[in-house]
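A single protein chain has been removed from this complex, and every other one stays in its place.
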Amino acid sequence: MLALEMFRSVPKTVLGKAAGGRVPMLLTGVAAPLRLVTIPPPKVERPGWVRLRVLLSGICGSDLGMLSGKTSLYFSAVVSLPFVPGHEVVAELLEDCDDLPAGTRVVVDPVLTCAARGVDPCPACERGETNRCSRITVGDISAGLQTGFCHDTGGGWSQQLVAHRSQLHPVPDGYADEQALLIEPVACAVHTALRAGVSAGDRVLVSGAGAVGLLATLALRELTDAGEILVVAKHARQRELALEFGATEVVAPKETLRRIRRATGAFQLEPEFSAPYLLGGVDVAIDAVGSSQSLETCLHATRAGGRVVLSGMPAKADLSAAWFRELEVVGTYASAHGEEAFAKATGLVGHDAVARLAKGVATYPLHRWREALDHAHSAGRLGTVKVAFDPRRNQ
Amino acid sequence: MSRPGFVLEVDDRTPPLLVHEGLGFRLEEFPLGTRVIYPPEPIASIADVDGAIRDALLDPVDSEPLPALLFPGMRLTIAFDDISLPLPTMRAPDLRGRIIEQVLTLAAEKGVDDVELIAANALHRRMSAAEIKHIVGERVFRSFWPQGALYNHDAEDRDNLEHLGLTEKGEDVEINKRAATSDLLVYVNINLVAMDGGHKSVGIGLASYKSLKHHHNAKTMVNSRSFMDHKHSEMHSSAWRMGRLIKKHVKVFQIETTVDNNIFPKPYDFLMKREWEWSIKDQASALAMRRGLAIAPQKLRHKMFHDLRSVYGLTGINAGEVEAVHERTIRKVHEQQRVKIEGQSDVVVMGVPYLGPYNVNSTMNPILAACMGLGYYFNSYLGQPVVRQGGVAILYHPLDEGFNTLTHPSYVDFYEEVLAESTDPAVVGEKFEQQFATDPWYVHLYRTSHAYHGVHPFYMWYWIAHALDHLGDVIWVGGDRRAAARMGFRSASTLHDALEMASSTVGGSPSITYLHNPPHLLADVR
Partner (left out) sequence: MSFWRDTVADVRQVKRGWRWGHRAQVPRSAEEFVPPASSSIYPNDWSRTPWAAAAREVAQKVGLEPVFRSQVRTQVSGLSVLDGLTGPVIFVANHASHLDTPLVLLSLPDEWRRRTAVAAAADYFFDTWWRAVGSSLLFNTLPIDRRGGTLSATPGEVLGDGWSLLIFPEGTRSTDGYLGSFRMGAAYLAVEHGVPVVPIVHRGTFAAMPRGVSWPSRGRRQLTIRFGEPLVPGEGESARELAPRIKQAVARLLDEEETDWYASLRRSAAGQTPDPAGPDIAQWRRIWTSSQSPAVGPDRPRAWGR
């Protein structure tokens, strides 16, 4: 089976972290700890598990972060190297699995919970908060927070993987594969929107207009009573999409603070040697980038007592505002069974705007992974929202 | 001897002509037949300035002499024009300071104790202490500033504004309380252009937003044809109505001065010379300056231009009753600036220089540049505009200076938010003016920092309403493409490209008029 495998390589990771910013070529070249290999497909050893043939598997921002050494080492304890990345997966069943017949097209909820690990449900899983499962390193399979970070299950960037029945969500027939691919990210966005705790009429800032930001905008618009939604977008295509997805206003990164100041009538302060901030601002800010800059913008543009949602994998930032302005900083990771995020996401993906977005998904065969990663790195500038592998293709 | 202004017709003997563009200039070869309007050379100025001031105070027009108006125990307020006049800033000592000193000398002789001095900056930015000191002079500054008796007018200080009533057209008249409740209000003005002075001094300079909005709006501005002709300016009619009402409440003693147009001191004097009279030295200066500017960083260029101080000659001083004084002032201004022109043309070319009234010691942002070109220069006419209805304006300015967030915080938002939505002055005013005018942060910065009022960018945009209404197209030569597009204009890299672009509006061989400005000129178009 052909697969892309991420392996441990200290020099590559260090090089990527050190020089990747200046020489982006390195990140998809010599500094990428990824290789195309032929490995035996993962085996099904327990009931409830099933083999899947991958149709499409997306490249997520967290994958890129990991491959370029930017991800915090915090996560090194919850993965098992080497592994096949890819947690946004559309696949079809190679054999029957409980109620699902072979050939059923499914999307995978990548979180490897107590159910998949064959252990008694932890308190979180019992409550249906599967994304908060505390048993992600133990049980039948090796450590791994998700499919795509676990050695035993395989991942989406290959021809085959295995998954537990609890992870599978059938795809309605009318959806294209590319549309189905977006169900997992939309499910995360649904979770984000629910975590944001938006009250009716709240003014929301979404910082970032990549896949995460755009889909969060969609989820906020569809599932909450948010008033104004301000989206920070860098590139032209992102601006158009953000408006399609329900943004009230789209602003450029450097205008953000001023625009929010104007819209909310807040006061802007200019501290010495650091970024300006507002007294007053939006009710909820969602960081959908995960850079220090974006996070600080969110912290600095939120009113006292407001909420800052970390939707991207966060970077270091000055948390003074969180203390001084009593902000609620909440994380949002993956999605939970209990809130039926996948069911809601499946509904949202039927949205016209998403269908149009799905048409723009760029697919690559596995062996062109360097091109695919490079495309994903500069997706925003190239007007692409999602880049994916199609292991069926050999050209 | 001063030569009059005249209309040059570019022929094959004409050297390239100087065109100002922001922090620099270029030498432009205009198509043959282009009309170039040159302002008159500096007219004769008064040698004995202090003597002339004394004469004006002791022998005023339609008023008792100043000493007769002063008495012990009175409330005397002296208001004066702010830093937006004259342009460029006058080399010390400033005329206003010299006049105020004499007024105060008379007041001291008469035993007047309660004196306050107010800079009539309306919604302009507060001036810094150094800027005020430059205007009033060291002696006055030392005597009044530490006591808080010399300060900037604050149009947002509700406690210190006095509503004087409504004009017959229902316009609120609300001015500075101290000024309104004085026994005598002396106003010291510098009448640089025909727009300044008259009832505009007190009625606008010391007014509040509530009062200003009656004439500073898109509708009034479109109907001001032009601002430089106060008898045909809707804005001035409104100010005159307000002025007459003010006159019923407070005695105003207006002192108006006019200066010559000797704006560029050595070694920049070649910028004012007629190009065919440039000596080898002038040519070398021009070349050296152009090359120097080309490598100088923006900061240095900014400093070089903005540090320039002009040595003006006083051409006239009149004191007394506002309207009678202004009549005489306008005559002097016309003498210095008026040029007679036969007929309109299809295209008007204007070079926007580094300085306008609202960016003294600050930056000329795109909105101010547009206002300078399409507000000031375009409107600087008597009779009819230099360019015909539906014609094209070609302006020179790089539009790349960015925004100064200290002085123009609301401009940035206006540029990014308002102009992105619409560039129509009426629409813009309708939808956004209130928000900007009442934004507490802008108000705060206006009152405590050195920021123009939140509503000020709207006024800039109303300024150009008449031009936008009149013109078929506006093209910026050498202008930043994005900035021009944001304001609803186009940009071209050279004059020839601009004319090519204009050809779709005015045809292939349009008549062109270039306003050789600065120094300021007032086109009297027949």
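Each chain carries a letter (A and B) given by its place in the written order, and its residues are counted from 1.
Methods note: a contact is a pair of C-beta atoms (placed from the backbone, for glycine too) under 8 Å apart; a residue touches a chain by one contact, two chains touch by 3 or more.
Because the structure is predicted, anything quoted here is derived from the model rather than measured.
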Original post:
Which displayed chains make contact with the chain that has been left out?
Top reply: B
Original post:
Among the options B:Glu9, B:Asp48, B:Asp62 or B:Glu421, which residue touches the chain absent from this view?
Top reply: B:Glu9
Original post:
List the chain B residues touching the unshown chain?
Top reply: 1, 3-4, 6-11, 13-16, 27, 29, 274, 276-278, 280, 283, 286-287, 290-291, 294-295
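In this section, only the chains that are shown with their structure count from here on.
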Original post:
Centre to centre, by mean C-alpha position, how many angstrom separate chain A and chain B?
Top reply: 56
Original post:
For the complex, which residues does chain A have touching chain B?
Top reply: 251-252, 255, 258-259, 261-262, 265-268
Original post:
Given the complex with chain A, which residues does chain B contribute to the contact?
Top reply: 412-413, 416-417, 435, 439-441, 444
